[in-house]
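Only one protein chain is missing; all other protein chains are in place.
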Amino acid sequence: MVNPVLLIAVPLGLAFMVPLIDSASRKLTRFVPVAALMFNLILCIRLIPAVLENPIVINLGGFTPPFGINLFVGPLGLLFAGLISLAGLVVSIYSLSYIKNGPVVKYHMLYMLLLTGATGVVLTGDLFNLFVFFEILCISSYALVAYHGDRAGIESSIKYLIQGTVGSGLLLIGIGFIYGIFGTLNMADIAMKIATVEQSTLFVPMILMVAGLGVESAIFPLNAWLPDAHSSAPSSISAILSGIAIEVGLYAVARIVFTVFGISDIYLFFAFLGILTLLIGEMCAFAQSNIKRMLAYSSIGQIGLILFALALATNNTVTGGLFQLVNHTISKGLLFLSAGYMIYRSGSMEISSLNGMGKRMPLTSLAFTVGAFSLVGLPPFAGFPGKFLIVSGALLKGQMVINILVGLVLLSTVIEGTYFFRVIQALYFKDGNGERKRAPATAVTAMITLMILIVALGVYPKFLADFLSSASSDLLDKMSYVGSVLK
Amino acid sequence: MDRNQLKKWFQNPVKMAHKYSLHVVYFCTGCGIIEIPPSITARWDAERFGIIPVATPRQASLFIIAGYVSLKTLRSIIRTYEQMPEPKFTVSLGSCPINGGMYYDSYNTIKHLEKYIPVDGMIAGCMPRPEAIFVGVTHLWTLIDKDMADGYKRYRSNYSAYRANQEKILGKLEWPPLFPIHGEE
Amino acid sequence: MTGMEILLLVAFGGVMLTYILGRISSSLRNTFAVVLSLVLVVIIALMYDKTGETIFYRGFFGIPMSFRIDALSWLFAMATSVLGCLSVIFSLSYMSDRKNISFYYSMLFLVNAGMLGVVFSGDLLSFFIFWEIMSWSTFLLISFNRGPAVAAGLKYIIMSIIGSMAMLAGTISLYTNYGTLNIADLSHLTVSASPGYQLFLLIIFGVAFGIKNAVMPLHTWLPDAYTEAPSPFSAVLSGMLTRMGIYGFLLIIYVVVGAARFLHAADSTVSSFNYVLAWLGAITIVIPTFIAMLQNDAKRLLAWHGIGQGGYMILGIAFGTNMGVAGGIFHTLNHAIYIVLLFMSVAAIQYRTGGVRDLNSLGGLIKKMPVAFIGALLGICGLIGVPLTNGFVSKWMIYKTLISGRAPFLAFAALIGSWGTILSVYKFLHNIFLGQLPEKYRDIKQSPFNMKLPIIVLSSTILLFGILPGLPLRVINKIVVSFGFDSLNISLWGIVSESGMLNTINLFAAILAGLIAVWLFFRIGARTIPVKQDDNYAAGAAVPRDRYSYTAKYYDPLFRMISPYLKDIFNTFYMKIADLTGYLSNGIRKIYTGYVGNYVMYIVLFISLMIFVQMKWSPW
Partner (left out) sequence: MHIIELIFSPLLALLIGVFFLGLARKVMARIQWRYGPPVTQPLIDIIRLLSQKSASHGVAFNIGLVMSLAGSLVITLFLPFGKIAPMSNSGGMLVILYLMLIGPLGMAISSGESANPNASIGISRKLLLAMGYELPFLLVVLALMTAYNTTSITEIVSLQRDTGWSMFTFPLVLSGIAYLLILPAMLGVRPFEVVNAPQEISSGPLVEYGGPYLALATLQHALAFFIGISLFVNLMWGGAANPVIFFLKMLVVFFLGIFVNAVFPRLRIDQAIRYLWRWPSLIAFAGLILVCVTGS
């Protein structure tokens, strides 16, 4: 059996190898992330059968939990890891031609660090380790946002940095509290002991941790960094930030709330928060005329939807939420990648400058269209099954409040449809000028891969559904988590 | 209705109908028009003979030109006449269409209407009273009876000459010839 | 593999193939398009009188997705495929000088395939999926013409998404309650549903289908969309696509909820829903018909009539007697035939005049395009419901239902709508085909053969169904019986009901005899002389060219009386909502001030909010 540690170790190691490889061969540098993530992806796929049977728990350094640091490779973690490697792989292929100017070496290095951090967050079973990986993720993304080195990039990077630091600080304080209370940092251990203390004492560490992670996972009102950062980062990084970084944040929130604390009373609050995030995100996106900001706000909205789905905490909704999460990663990635090339061609991020792109860049426009359709939730694309599961799960709860919230979800879909269709019309049905030019082969490969995935998931959602369903029970079933870690 | 009339009705209903159903289009730019209202209203009641005014030449069978014809109105008279369905009859009222009347030396008035369209009957007078109009109508009946009210046939057979006359005084006409013109065939 | 699977495979496969062939050669693509559409017609025709259900897919979370065929779906599928075929044939020359023709054709086939999928769906999930495919491909085609079409398309898709979301909620609610989405199963399960739940279902699906069918307060997408879509597609849009709403209503009211069982129950919510729906239908007849009178754009005029005629169908099927439902379905079919014919006639005119559809600048085209005139004439006769055209029979059935159902006010709305129709469609006919031919159209040519063919086919169908209404009514009777109503008493040429009957063949004989007699009488009179339009009464003057016509402000006296009352207030209202949303969004956007101090404060505020919540309600 392969060792899941490699999932973290290989990219981390290769990340630091990048400068060395670069000094050996300029050309080879660009392919390092591709190779690393390809490896990761294959590894993830190979791990699936084993993980579906039993979660793999790796004790680092041989210390058994709760004393040592452990990795927990359950279906949920593996789902995220796979998603990260998939999105990372596609984006790195896309970056082969997209990233040409600027500090290329640093880009690739930071990029791999970012993904390492993300993978670490989703695999770790230790709170402090989670914090560390989170910092790797955050710091590399601060740097990558400012990749272009222009004024907007640096400004939003600084904003991101400030808010991210505040968030990390809060998280760290929260972890400190936890350690003070329980004397352990192992999540399974804490989860087991959580019932032994007064519930009110947990309140302060919990809000601190939720707020800290909430900053990274873009829950309203902690998400103010996101539109700036996503819109001024290079499009490949926007795709990763939107598709991976905030999802990983959401994973952390979910893991802590569900598994570590497991306080079901708070779920409804998170459902409201999710709907609020959804509505505000969609409405802000509706008001945008800048395509990347629009996509960024749309990410906020999607995060809200996923948060809502997770917060309902039934197997159906969590499966739906995870499906929507997968869909969001793929679709939003596709949207950012295609928008990136269109922006590159037109030289402006205004939606009006994309007029007539359907003629000039047919494939890229098609990619954008498919992504948009999928995100709105139109069948037969990947967004529909997710929405179907979420709504059916929510209605199954049969509470009036939830039904009303579902109504709001559907309403937000209308708003979402409006602004996406507006862009699609600009692409296809408005006249613009400029000559016809294809996107480079690497970008086309990346986009086509994602498009095929979207259609495949939309047409045959079942092949993911089983896996997602065990992932959702991984998230919801606290006792088996504890049991499998502390054997 | 006496026996004679009835016999005529059976022999030739079409001709009788033409006699007793004269739908009139009045050309009212001359002063003779002042005599028309009394003739069609309660005082003389032309309707008892089947004579009623109609609005358009298409519906008419009798064309009454009431008074002098100026150059400008001649154009319309020709147009109106040509638009009437055949068989059609023309009656002019007053002296002016006959020979110019008091406008015999006017630069702008037609002296002989017959040169431009065929006229079946002319009622002289300046102006003829309504009684004279009825006398004219009874004369027209006689003409129809004897098949002598054949102005429309003359117009057809002599169209080239009429057209030439019309174009001579009016210049180029806006409408194409009603019948083929002989000289050009 | 059953017939339906093959059919859908052909339909969806054709979409791709058309586009690919279009990249190779345009004539190949055109041939393929015609052949494909004919093949669809043939396959569906072969499925006549079959019933059955097959599960074709379980990949969607194991929910079985199935195809189902019965008389209802066969009728709609047949109409869809025939009209689609005619539309494709018509498009051959109409679209020939446009850009992106391959895209146009493939989207046309996608819409068609979507519609076929909708009518053949055996469960609500595949119904929804096909419905959505149909909706977004329609959106792409509505926007095809660019310019104002873009706004029209956006309006359409927004309303369409609203409808879809309502439908999704309804569908999922059914799924969560009964654990199945199979229509046949649901129709047994909903018997025991509470009246409140039935009402909920009817309303939530009613919103979706009401938007698609443009029932009055939900109609606002339609005029713009019909006007701006490419004309052959406007025909499909108005003929079948909009009427998928009727299919949906039939499905939800009479199949899923099974209203025939509840209509006469004392505490039934179904009957009150139907009552409200019938009144909405009546409103939908009257107001749009009068608005149509005020239009000066040929397609927009037809579009408003499309809304108005939809009201008849709604009225018929909502009234819920066997004759009413049959009349509603028959009217759907008839409407499809004549409105497609009308749109095609307009399209033929547009094709020859370079896209002109302004009623005030056309005229006198009867001499130049007689076939289009015949199409338009029979089309408006059908639209009005002149006896011997198909529209008459269905309208007769609807009126009959309303009168014998003792609903004279609904009947009044329906009848007055017909009379309003006459005014506007006569204006349509007059301003395009009658009156003076403008100078610039003096050398216009006839429409090409492939435009004439659909027009001729549809014109003869109008007469055929008008004279022998029994042909379609047999199928419709089966549908009505399958809904649980009594069978209608129909023959090939007539309908018998308890309060009066209709015999179209006698009517036909009488009118034919009358026509022959009058024609002979007319011929006894003297010969007539053909004249040109310039030889016209103009009080003795020569006819002034291009100015001797009465087209603008055709019904000005009435217009001045009623136009203050006929504003499309709903459109204004929705636009206000859209503006408000934009305004609100813009306001909310300002939360993100761009000043990082505020952002950090938000984090602090969030924490304090949670503390506040905890202290106030102590939820955890």
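We just call them A, B and C in the order they show up, numbering each chain from 1.
One rule holds in what follows: a residue touches a chain if its C-beta (ideal position, glycine included) is under 8 Å from a C-beta of that chain, and two chains touch if they have at least 3 such contacts.
Model, not experiment: these values are computed from the prediction.
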{"item": "Partners of the unshown chain among those that are drawn", "value": "B, C"}
{"item": "Selected residue (touches chain absent from view) among C:506, C:572, C:598 or C:618", "value": "C:506"}
{"item": "Option touching the unshown chain, where C:422, C:578 or C:609 are the choices", "value": "C:422"}
{"item": "Touching residue (missing chain; options C:399, C:465 or C:483)", "value": "C:399"}
{"item": "Candidate in contact with the missing chain, chosen from B:55, B:102, B:126 or B:164", "value": "B:55"}
{"item": "In chain B, positions touching the absent partner", "value": "13-14, 16-18, 20-21, 23, 41-42, 45, 47-50, 54-61, 83-87"}
{"item": "Interface residues of chain C (partner: the chain not displayed)", "value": "363-364, 366-367, 370, 373, 377, 381, 384-387, 392, 396, 399-400, 403-404, 406, 408-409, 411-412, 415-416, 419-420, 422-423, 426-427, 429-430, 433-437, 494, 499-503, 506-507, 510-511, 514-515, 517-519, 521-522, 524-531, 533, 535-537, 539, 548-551, 554-555, 557-558, 560-561"}
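As a working rule, only the chains that are shown with their structure count from here on.
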{"item": "Cα-centroid distance, chain A relative to chain B, in whole angstrom", "value": "97"}
{"item": "Approximate Å spacing (C-alpha centroids) for the pair chain A, chain C", "value": "44"}
{"item": "Geometric centre distance via CA averages, chain C-chain B, whole Å", "value": "59"}
{"item": "Two or more partner chains touched - positions in chain B", "value": "none"}
{"item": "Partner chain C, residues of chain B touching it in the complex", "value": "56-58, 73, 75-77, 79-80, 83, 174-175"}
{"item": "For the chain C and chain A complex, residues of the former touching the latter", "value": "58-62, 128-129, 132-133, 136, 139-140, 143-144, 146, 149-150, 153-154, 157-158, 161-162, 165-166, 168-169, 172-173, 175-176, 581-582, 584-586, 588-589, 591-592, 594, 596, 598-600, 602-603, 605-607, 610-611, 613-614, 618-620"}
{"item": "Residue numbers on chain A that touch chain C, as the complex places them", "value": "158-159, 162-163, 166-167, 170, 199-200, 203, 206-208, 210-211, 214-215, 221-222, 224-225, 227-228, 263, 265-266, 268-269, 280, 283-284, 286-288, 373, 376, 378-380, 384-385, 387-389, 391-392, 395-396, 398, 406-407, 410-411, 413-415, 417-418, 421-422, 425, 428-431, 459-462, 465"}
